[in-house]
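Removed from the display is one protein chain of the complex; every other protein chain stays in position.
Chain nomenclature is as follows: A, B and C, assigned in order of appearance, with residue numbering initiated at 1 for each chain independently.
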Amino acid sequence: MNNRLANDRRAMPLPATIAEAIALEMERDPSILCIGEDIGRAGGVFGTTRGLLDRFGRDRVVDAPIAEMAFSGMAVGLAQAGMRPLVEIMFVDFIGVCLEQVYNAAAKIPYMSGGRQRMPIVFKTAGGCIGSAAQHSQCLWGLFAHLPGIKVVAPCNPHDHKGLMAEALRSDDPVVFIEHKDLLLRKGKDFRHHPEVPDEAYTVPMGKAAVVRPGTDVTLATLSLSVEHALEAAETVAAEGISVEVIDLRSIVPLDTDTVARSAASTGRLLVVDEDYLSFGLSAELTLRVIERLGLTGLRQVERLAVPDVPIPAALSLEKAVLPGPDKIAQRLRQMAGGR
Amino acid sequence: MNNRLANDRRAMPLPATIAEAIALEMERDPSILCIGEDIGRAGGVFGTTRGLLDRFGRDRVVDAPIAEMAFSGMAVGLAQAGMRPLVEIMFVDFIGVCLEQVYNAAAKIPYMSGGRQRMPIVFKTAGGCIGSAAQHSQCLWGLFAHLPGIKVVAPCNPHDHKGLMAEALRSDDPVVFIEHKDLLLRKGKDFRHHPEVPDEAYTVPMGKAAVVRPGTDVTLATLSLSVEHALEAAETVAAEGISVEVIDLRSIVPLDTDTVARSAASTGRLLVVDEDYLSFGLSAELTLRVIERLGLTGLRQVERLAVPDVPIPAALSLEKAVLPGPDKIAQRLRQMAGGR
Amino acid sequence: MIRANAEGNSGEPVTHARFRRMARMRAFDEACLDALRRGVIHGELHVGLGQEAVAAGMAESLRPEDAVVSSHRNHFHALAKGVDARALLAEICERETGLCRGRGGHMHPFDPATNFSATGIVGASLPVALGYAHAFGMQGGDAVAIGVTGDGGSHTGGFHESMVMAGARRLPLVALVENNALAISVPFSEISPTATVAERSSAYGALGLHVDGTDVDAVARVFAQAMDHARAGRGPVIVEATCHRFRGHFEGDPEGYRPREERRRLREQFDPLTLYRARLEAAGESPDVLDGILAAEKSGMKTLLAEVLEDEMPDPAGALDHVFTDNAGRPA
Partner (left out) sequence: MIRANAEGNSGEPVTHARFRRMARMRAFDEACLDALRRGVIHGELHVGLGQEAVAAGMAESLRPEDAVVSSHRNHFHALAKGVDARALLAEICERETGLCRGRGGHMHPFDPATNFSATGIVGASLPVALGYAHAFGMQGGDAVAIGVTGDGGSHTGGFHESMVMAGARRLPLVALVENNALAISVPFSEISPTATVAERSSAYGALGLHVDGTDVDAVARVFAQAMDHARAGRGPVIVEATCHRFRGHFEGDPEGYRPREERRRLREQFDPLTLYRARLEAAGESPDVLDGILAAEKSGMKTLLAEVLEDEMPDPAGALDHVFTDNAGRPA
């Protein structure tokens, strides 16, 4: 029976894990409420808020009009009124209509108020590529991470989604929580990396990376869907005798440079894989922080693999060409292992 | 007489140089028009559009309501209708209300249309610190640079403002043109680095950095106001026997890695100074690109100095503490020159 | 008898032309569904089935120099504007022969030749249409810009800001609001502070028109009125066309928010083709002629799809092209 249950939970689709985390927190803390398009009656376009409206009512689960500026700013006012809002921006690509309230208000008010006004807000959103072209495929964690005052989280498996969502909802800081659409559409069993998901509430801390596969030749740091791709690539090249240590960063802000640097110091080779745009983003920041930590002579190779500064094309043949998928990762790993 | 004239032009405040560039281009090309708040009757809050309304009329110089989403999107429609709009977002900090039209439309349509629709739009805006606190002090070039499809320019002297504005207006690609408020408030004579500003129209290419002071011990790459600070610091430490090569990047996209790498290869030391936020921005990208170019062993030291991921505080005592001003630059240069 | 004034089948009675346009639109989206089932379309496909009368009614008043900026649900507006159906279908099927060489996809068709474009961001069509309207105002002709959005889009800030600017400058902008009473799952009645969108027009000094968007004759008439107003320089117009969405918001939408029963009822009662057919037959039109039109459009579209599916996919080697005119700024 226990086994059946565990199996059932492993078969749960990812969105149910997220909905469970939110429900447990809303139960625990009556000041939590959710606002977003289609999060109520429909339970979220991916099902991540399913069941919440029935359970918590329309004051705490607000089906919003397409008015992101209003309802992201609403979160700021709610926080000022002592509430702990979760706001869903359906796809992260839409942030351009309401970034104002995220970066100029939520992210800055704690500082601007001299620490007198906290902003316990979760901006929950879906990113990543599943064949949806330029305006519905972005990751954009690099954009948020550049702007001070917001934590930025992008988990890769059901266990961490549940734990990091709870952590985000308990945090007194604003958190951007980026789910990956490809992961949202998966069954639990389709995850390579899938630790047990406990029934009860628990948290996973932000800013602690996880070594999800140990290895000795190359350190590969990444996050979100790319962890799955990295594991696949690592398995592929393992058969060829290349041992890859795969690190799931879990959050971009805070960024766990320690864990990555420790690993890179031992392998001497660092590859950062990022489904976000290549330039002015995560890959350069993380690589350089590791270099700053270990010194220019502390590493033999650094490489990065990311979307090469193009909008995501519609045609799958092109999308594949710009994404850091398992094949490209494996190829890059081979080059590195064969290199200097 | 020629001398008097040259002197007069050197005394011109920076905004007049910009207004002159726009006027010359509008004269040359009837498809150019300008839209923004207070750009008409008031001539721009800094005077960068002074005289244009009288000369070109209210169809081509549009005093807009506070409706940035409407008028930045308007630029997209105008471009589609064959026009070449310049849109002013008064302060770059306000981009959060209309980023959508900049990054999802203007920046992506050329690609999304398979090259069939070009977007010759200039988004002109003012950034930088002059004691105006968290919502009116940002640079944010790192944010734009992360998003594919937009060129990003931030000149440092009257000559380049005029030439790069002309270049931006003639470009068929969307360009974000970021002026620095501190520079806008200067008289021509207050610039350390001030090449002659010719009367007639000319262009300065995007993506070509300028070595504004040659040196042998440390390469310092920066842009916008920080070029002035860098020159001041370089002068200070020159007296102490430290020779600094100062490079003005001029644009962030395209980024002239070549020029910086060439210099860094010879000095062995690279310092990137950035008034934008430290993390996930220009400083890491440029430094890492240079490392990628020269190899991990091609440099002795890399350092960066930028706003340490905090909102800009109101109090001047605090603002000074977070900005990479001349003193901090000089101090960092000394550390580097004295180091390994 | 009035003759159709737009593309193809010239000389055809206007009733036939209207029916044919709707039939073509329906056949087009059915071809899309077919292509989707074959796995050649990706992402969230939004079809317009049930809403044909709106675009078909609009089509008659459109001139080549007019501009239409549409939304995520844009196929019918593209066809109405005269975008080449083959190029559009090829784009939706992500082919190199597509309108945008397969880079844009179904939510992002751009056709400089017909002044047609779209966006996947709700409400973002209006500001772009405003830009065309300003250009048209400057150029001094009587071209009009149409910004299309849904009921959901009418709540966006961009809608408001665009109407404010168009109202103050009396620009030739028509905001066409297809009110299908739903924004994905959220009923208009629950999130709108007003019973209609059209009644908000007074806030913008605009003309507000409301029309039954299942009645192609009514749409054609009301839309013509809107265009006349805008062409005459009398400022912007909001045209609200009420209609019904017959399928999920996107293909794959589980539609947990409305009973199957209701969807069936909507299809039975409000199919614009069925309704128009009934009207024409009541006026003596021969069912055979109408069947003939339906069959011709359907088979034409089938052929088109078959052709398109033979076209090449974009070459991955070109994946980085077209970002900048000079390919500068691309990392080495």
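Following the convention adopted for this analysis, a contact is a pair of C-beta atoms (placed from the backbone, for glycine too) under 8 Å apart; a residue touches a chain by one contact, two chains touch by 3 or more.
None of the values given here were measured: they were computed from a predicted structure.
**Q** May I ask you to name the displayed chains that the omitted chain touches in the full complex?
**A** Per the contact definition above, the missing chain touches A, B, C.
**Q** Which is it among A:Met26, A:Ile39 or A:Ala79 that touches the chain not included here?
**A** Residue touching the chain left out of view: A:Ala79.
**Q** One chain isn't shown here. Among A:Arg192, A:Arg289, A:Lys320 or A:Arg334, which residue touches it?
**A** Answering carefully, the residue with contact to the hidden chain is A:Arg289.
**Q** Which one touches the absent chain: A:Glu100, A:Glu245 or A:Glu275?
**A** A:Glu100
**Q** Quick one: which of B:Leu278, B:Val302 or B:Met336 touches the chain that's been left out?
**A** With B:Leu278, B:Val302 or B:Met336 as choices, the missing chain is touched by B:Leu278.
**Q** Touching the hidden chain in the full complex, which residues of subunit C are there? Just list them.
**A** Residues of subunit C in contact with the hidden chain: 155-161, 163-168, 190-194, 199-200, 202-206.
**Q** Touching the hidden chain in the full complex, which residues of subunit B are there? Just list them.
**A** 37-38, 40-43, 45, 63-67, 69-70, 93-94, 96-97, 130-136, 278-279, 308-311, 313-318, 320-322
**Q** Suppose we count only contacts with the excluded chain; which residues of subunit A make the list?
**A** On the subunit A side, contact with the omitted chain comes from 33, 59-60, 62, 64-65, 67-83, 85, 100-101, 104-105, 109-118, 148-149, 151, 171-173, 206-207, 253-255, 257, 289, 293.
What we mean here is this: only the chains that are shown with their structure count from here on.
**Q** So, what's the distance in Å between the C-alpha centres of subunit C and subunit A?
**A** So the centroids are 36 Å from each other.
**Q** Just give me the whole-number Å value for how far the CA centre of subunit A lies from that of subunit B.
**A** 32
**Q** Would you give the residues of subunit B that are in contact with at least 2 other chains, written as numbers and ranges?
**A** 69, 100-101, 104, 111-112, 148-149, 253, 289
**Q** At least two partner chains per residue is the criterion; list those residues in subunit C.
**A** In subunit C, residues 100, 102-104, 108, 119-121, 124, 157-158, 323, 329, 331 touch at least two other chains, as defined above.
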